[in-house]
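Pasting in a structure now, in structure tokens, and then I'll have a few things to ask.
Yeah, one chain of the complex is gone here, protein chain that is, but the others are all in their spots.
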Amino acid sequence: MTNGWTDVANADVVLVMGGNPAENHPVGFRFVMEAKRLRKAKIVCIDPRFTRTAAVSDLYVPIRSGTDIAFLGGLIHYAVSNNKYQRKYVELNTNASFLIAEGFGFSEGHFSGWKDGKYDKATWQYELDGQGYAKVDPTLEHPRCVFQLMKTHYSRYTPEVVANICGCTAEEFVKAAEMITIAAAADKSGTVLYALGWTHHSFAVQLIHAAAMVQLLMGNIGMPGGGVNAQRGHANIQGSTDMGAWNTLPGYLKIPRANHENLADYLKANTPKALRPNSLNYLGNTPKFMTSLLKAYYGPHATKANDFGYDWLPKVEEGADHSWGTFFDQMHAGKMDGLISFGMNPVANGPNTPKMIRALSKLKWLIVAENFETETAAFWRAKELADKEYPQSLKADDIQTEVFLLPAACFAEKDGAFVNSSRWLQWKEAAVDPPGDARRDQDIISDLFHAVQDLYAKEGGARPEPLMNMQWNYAMPKRPLLGEVAREVNGVDLETGKQLNGFGELKADGSTACGNWVYSGSWTEAGNQMSRRGQGDPTGLGLYPQWAWSWPANRRILYNRASTDSAGKPWDETRAPLRWNGKRWTGDTPDYKADAPPETMAPFIMLPEGVARLFAPDLVEGPFPEHYEPAESPVDNSLHPTVNANPLLRTYNSDMDHFGTAKDFPFVAITYRLTEHFHYWTKHTSSSSELQSNFFVEIPEELAKEKGIANKTLVRVSSARGKIEGPALVTKRLRTLKVSGKKIYQIGLPIHWGFVGKVHGPLINNLTPSAYDPNCGTPEYKGFLVNVEKIG
Amino acid sequence: MIVAKLIDTTLCIGCKACEVACQEWNDQEYTMGTFDGSYQTKPELEANFWNLIKFNEFEKDGATSWLMSKYQCMHCADAGCLAACPAPGAIVPLANGTIDFVHENCIGCGYCITGCPFDVPRLNATTKKAYKCTLCSDRTAVGLEPACIKTCPTNCLNFGERDELLHLAETRAGELKADGFADAGVYNPQGVGGTNVLYVLKHASEPEKYGLPKDPVIPWTVSLWKGPMKWMGTLMFWGTVFGAFFHFVIYGPQDPEKHGHPEDPSDKS
Partner (left out) sequence: MPKESSRREFLKRSAKGAAVGGATAVTVPTAVAENSPATLKTANTTKTNSICPYCAVGCSVVVHTIGDKSRNVKPAIVHIEGDPDSPINRGTLCSKGASLEEFVQSDRRLTTVQHRAAGSREWKRMSWAEAVPKMARFIKDSRDKGFEAEDPQGRTVNRLKNIAMIGGCTDTNEINYLLSKFRFGLGMVAYENQSRL
């Protein structure tokens, strides 16, 4: 979230789209209800299904799954063509005025530069002046400025076109647009709440970019009650993202590539340069962050002479990808030996379950640390426990994978910090010991680390240095205290031995060590900032700066400098997170140099442009979001029928990757969570299982009538990947949609069940395709095709 | 002080937190259900499930509505269960308005079920006793809110002094009317003398849409039963008074030294 849960109460309009917070984040939703009750805020819910969020909204508009970019593109068109955007804000805070290279354009489904299945991005670049700064036209009139290009690009997205793609009516779209653009007034704020309804598409990143564009046009970024707010789905999914994935190191530093042969190469490639003379370009400090991380990893082994141990980090091939879909595909191809899973359940939560099960059966070994026996740990039992659903699975006798299922402690048995969606790092204490032989994860990982290190010490082997030089020098190396780890993450001055106060104190000369620069400030000499319980709220905006600690720098609203005009005057005096008192910025931690007068620098200090990007040339399939159909779609793309899906859609070609067409699978399927359960965990607990013991299939009333399906009738749902069975829940809440003159039915498939637990049911991912977003590698769990047959 | 719950159905998101909080606090046994074609946890209340969110979906003027509201014992001012109960001390009205069941005195006759116009109490087949919401009398006694109220994320559920909550309910209904919901109102049925569970409804003239009875009254069979009981009860009452009077005349005033301090809780068994 750019803002935070408590801040949602400051909104005048709440756009809930691509998420269902009433069901999946009920406690976060209390701030929506507070805005509604106390501010008379309007709640607009755009969703394929009429959900529990829709039930309490002021306006609900149904859309076909996967058409959100069309809807948001329509909003951009509506705002610009009806002058319902905050012009001054757009001029000050976005790259609307930047000039783009000659030759940029879009036609027949492709942006300029499309050749041989790839984009040459030469025409997507800013036009630079002699000093390397982007040229701008502050009047926004230049035909090649971003504003004009954006206007042209979205001129196709009229209400009628939007309605024809999304399946709602043009009137419904306009009603929603009117409500959402209330926030275009300088003194009004609108928030956007989204979740996996947006990220589970093969154009997910573009979708969120589209939302950011809408919010920039409304002047909502940096404002209390504004922002683009991802409602994250796991207690510490934010923290685990902050700590890195295949392509990132802690603190979003990029993974080195093979052509970054030394630290200087790496830093040159990954340290952005300011694109405007007034841009602070804070990420110009990347060398300090990277060097300090290397010092935290390799300690005294990291010296200036050896590039601080940079060599020991793995270097990924240029252009290579090792994301989820790719390495499971490699596993399925028999190219991997082992998998270690800490609290993840790929058989349940990866797409294309049959492929997942088959991939695991090709491993030599599998280590799973868990609270419960999961489908992943028990994958070799799929034939025995659920042959009907996974007929492709091998018999246990034929699976040679050796499996270790390790009993792990749960949250109440460990201390440490979780980062919530608001970026608040909240510390918890351990209340009880793990049951039986169960162990804390830090103990499990430390034991494994030392056992492998000992083997290398004894036997030698492949390049031991990266492992032998990695620091694990805690007071009790095999039983590290998490407080000690947290202090290392915060960072320390190696000369004085003092905890750092923040990333502003990091150095590139090896005199500071810091495990994650964005967390610097979380455990200072003043102690653990994450366990703070202060109730104060000086701004009255619900920022609670003394409760826990928020990254970065305890800033509660990102980009908050944009909440004032260029002279530092708040757009809305009643909602001012920042004020310039003549000497300093007061209120929230400023997203700006704290003592720099208002007009000294551009407001978005974390971006090289100094302003936010309406035009984003770093995305792979285009600098502007464009509506593409999902990988499997019931209709042709009416904007450009020859380019139907994302031109850079990522798929895999194993013998278990199948795609279907509307001829065999005429209905659009959506997978989702219910409020009663949490992911695939609560089927192991009695109380949540009692609330909803059974899997069911939600079917629109009209389709049910056509097929003679009554409530509770047993139905079979099949896709090109597999099939599942369950009772029907026939509902008015799934409206029949009209798309390009065609009747479209959508089928609702709640997740949560599986073949182990207190209650059982099919794994929904038996049906989902291995189709991925090309920017981020997220699978398309929503908007794929199925058929429904009555069997009961 | 009479306490009450206020359920503002316009703020209910059907999250079922109240269902679980009730189950957890009261250490209920969990039972897995069979699918009954609805989002509702159970078709109706059960002996070990005292708090149920009812889900009702309907269409009006082309618009879909999905109403959710909490259902439990209404703690009526004029409680049908109490009127119907033949077992001494099995159903107790507490001073704060809570209607509490005392299971050791329950004889399992099920008359309370007949007497309840809201169809709330349930007989447990094993223990042969009747069960329902206690308003968490153990929590309220020490100044805590009932478990369901405390957990409610959206301010749909409120707990406090009845008069204040009634006022709040009327204010909310007024706000809704001003927002264009002409039929908004408060559910506080007078057929049972008013209830200590109050509702704010958008469709107040159609409480059935929320699964609430329109004009609940104590069944006439119970009223009839209540007639002789009233007479007998009155007789018993005066019997007690006369008994005490003669006791005083004959034996004189109670000696606190001899009989223990009257405020000593050990004396109250």
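As written, the chain order gives the labels A and B, with residue 1 at the start of each chain.
By our rule, contacts are C-beta pairs under 8 Å (C-beta built on N, C-alpha and C of every residue); 3 or more make two chains touch, one makes a residue touch a chain.
Given the structure is predicted, the values throughout are model-derived calculations rather than measurements.
Colleague: Based on the whole assembly, the unshown chain contacts which displayed chains?
Modeller: So, taking every chain into account, the missing one touches A, B.
Colleague: Among A:182, A:430 or A:662, single out the residue that touches the unshown chain.
Modeller: Answering carefully, the residue with contact to the hidden chain is A:430.
Colleague: Among A:67, A:112, A:189 or A:442, which one is in touch with the chain left out?
Modeller: Of the candidates A:67, A:112, A:189 or A:442, A:442 is in touch with the missing chain.
Colleague: So one chain is hidden, and I want to know which residue out of A:81, A:686, A:711 or A:736 touches that hidden chain in the complete assembly.
Modeller: Considering the complete complex, A:686 is the one touching the chain left out.
Colleague: Looking at A:105, A:244, A:568 or A:617, which makes contact with the chain not pictured?
Modeller: A:244
Colleague: In the full complex, which of A:542, A:623, A:722 or A:748 touches the chain missing from this view?
Modeller: The missing chain is touched by A:542.
Colleague: Footprint of the hidden chain on chain B, which residues?
Modeller: 15-17, 19-21, 23-30, 47-48, 82-83, 85, 88-89, 92-96, 100, 102-105, 124, 126-127, 131, 137-142, 144, 150-153, 229-230, 233-234, 236-237, 240, 265, 268-269
Assume only the chains that are shown with their structure count from here on.
Colleague: If we count contacts the way the header does, which residues on chain A are in touch with chain B in the complex?
Modeller: Result: residues 22-23, 26-27, 29-30, 33-34, 37, 40, 50, 52-56, 60, 674-676, 686-694, 696, 711-712, 727-733, 735, 758-759 of chain A touch chain B.
Colleague: List the residues on chain B that touch chain A in their complex, please.
Modeller: 10-17, 19-20, 23-24, 30-39, 41, 57-59, 64-68, 153-155, 179
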